[in-house]
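Showing just some of the chains, left in place.
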Amino acid sequence: MSIKAINVRNQFRGKVKEIIDGPVVSEVDIETPAGIVTSVITSRSVRDLGLAPGVEVVALVKATEVSIAKL
Amino acid sequence: MSIKAINVRNQFRGKVKEIIDGPVVSEVDIETPAGIVTSVITSRSVRDLGLAPGVEVVALVKATEVSIAKL
Amino acid sequence: MSIKAINVRNQFRGKVKEIIDGPVVSEVDIETPAGIVTSVITSRSVRDLGLAPGVEVVALVKATEVSIAKL
């Protein structure tokens, strides 16, 4: 299934830098112009998407999941 | 209360660009080196934090909230 | 930007049935074979995606967001 557009406003393009595998979920670190973006997804999805270091991806974050802090 | 460190791995520093006010939640758009990051938080928090265009903030996203797509 | 694949395991195809507009977020009710799926997204995204009753969409839910109850 190919998706033309998604409501998720926050999208960060980058390349997979490192994957820490676990039996259920894996950590995927993505190198983006904004720095490293870290994602935890199911290990099944890592395999289904064929993720590996160097693969180009987009990290997506729903606006309701973004918190704001003041320094 | 001042926080020294937080487990949230994804942190994007930037400046508030625009706020769309609502009666319960507001949209806060933050200008970061990674582009615009959009957040939806309670309008009470917008007031409590004194958010307004130009204010420096950090957008925070928990790793479990980040999805990954392939282009 | 066209997406070929996404890690989000839970995908429900359907048609938009009703939209309740708000100043910041909107409720979008989607008619799927699984029944009505309700989503709250930013009103900007509703406009950007051109959502309206009858439009075909896919509702996406990250596995870490699914809770389980026993009856």
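Which chain is which? They are A, B and C, in the order written, and residues in each are numbered from 1.
Quick note on the criterion: a residue touches a chain if its C-beta (ideal position, glycine included) is under 8 Å from a C-beta of that chain, and two chains touch if they have at least 3 such contacts.
Keep in mind that what you see is a predicted model, and the values were worked out from it rather than measured.
For this complex of identical protein chains, the structure file gives a whole-complex count of 6 copies, while the figure shows 3.
Everything that follows uses one rule, which is that only the chains that are shown with their structure count from here on.
Once the centre of each chain is set as its mean CA position, chain B and chain C turn out to be 22 Å apart. Centre-to-centre separation of chain A and chain C, using mean CA positions: 20 Å.
Counting partner chains per residue, chain C has residues 1-8, 25, 42, 44, 60, 62, 64 touching two or more of them. Chain A meets chain C in the complex at residues 1-9, 11, 25, 40-42, 44-46, 48-49, 58, 60, 62-64.
By the touch rule above, chain A contacts chain B in their complex via residues 3, 6, 8-10, 12-13, 27-28, 30, 32-35, 37-41, 45, 49-51, 55-71. For chain B in complex with chain C, the touching residues are 20-23, 25-27, 38, 40, 64-65, 67-71.
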